[in-house]
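Up next, chain A:
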Amino acid sequence: MQDDVVIRVVAKVMIPAVMLFALYVQFHGDYGPGGGFQAGVIFASAFVLNAVVFGLNKGRHVWPARYNLMGICGGVLIYGLTGVGGMVLGENFLNFNVLSSDPIAGQHLGILLVEFGVGLTVAAVMVMLFFTFAGRTAHLRLLSKSDAHERKISASKKRRK
Partner candidate 1 sequence: MIVMTDQLLGQWNYYLVIILMMIGFYGVIARGNMVKKIVGLNIFQTSVFMLYISMGKVAEGSAPILTGDPTTVYSNPLPHVLILTAIVVGVSTTAVGYALIIRIQESFGTIEDDDIIAQLDDEEETA
Partner candidate 2 sequence: MSAENLIYTLLSLPLLASALVLLFRNQPNLRDGQAVLLGIISAGAAFQLYLLPTGASLTLLELAPGLTLSFTPEPLGKLFALVAGTLWPLATLYTIGYMRGAKEKNHTRFLFFYAVAIHATMGIALSGNLLTLFVFYEMLTFSTYPLVTHKGDEAALKAGRVYLGILVASSIVFLLFGVIGVWAMAGTLDFVSGGILAGKIDPFYVPALLALFAFGIGKAALMPLHRWLPAAMVAPTPVSALLHAVAVVKAGVFTVLKVGVYIFGIDFLKETGGSEWLVWVASFSILAASIVAMTKTNLKARLAYSTVSQLGYIVMGMALATPFAASGAALHIAAHGAGKITLFFCAGAIYVAHKRTDIQDMNGLGRTMPITYTAFALAALSIIGVPPLAGAWSKFMLMGGALDNGYLLVLGVLMVSSLLNLVYLGEIVIRGFFANPTRKLKGVQEAPLTMLLPLSMTALLSLALFFAIDLFIIDFGG
């Protein structure tokens, strides 16, 4: 696919747009439809598209493997620690009212942070899933049942010898 000019050009245009849209969905989530889950998936799809069009190696170059774990864990921690923030400030876990002097503003801030954590984790998970499964293709031969049967026969023949 790397050789197809149309796809390459379209992808180059599309990828920034996809990412921008993801950011919109992410940060508009507390006003309208959207939020971390959707944004995370959209954001990840940009990287997946990149990898599909320009190859796995280039894709890895843009999003190195070590980002995966950091993204996943970081997102969870942002979520959790935002909740803990409410606890530290004297209210129950996940109470965002106290995050700012104005309760409403505090709730906005809290949900923004939480959604950001969700988005980060989801994006990282999605990219990781793609690379994990795609990276295995070299080893993976999906066998039909008859194929497996043949292998078994040859294996048992070998054993007999």
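Selection rule, in plain terms: all candidates are chains of the complex that A comes from, given by their letters.
Just so we're on the same page, a residue touches a chain if its C-beta (ideal position, glycine included) is under 8 Å from a C-beta of that chain, and two chains touch if they have at least 3 such contacts; residues count from 1.
These numbers come from a predicted model, not from an experiment.
Visitor: Just to confirm the interface: in this complex, chain A touches which of 1 or 2?
Guide: For chain A, the touching partner among the candidates is 1.
Visitor: State the interface residues of chain A toward candidate 1 in the complex, per the touch definition above.
Guide: Contacts found on chain A: 32-33, 37, 129, 132-133, 136, 139-143, 145, 148-149, 151-152.
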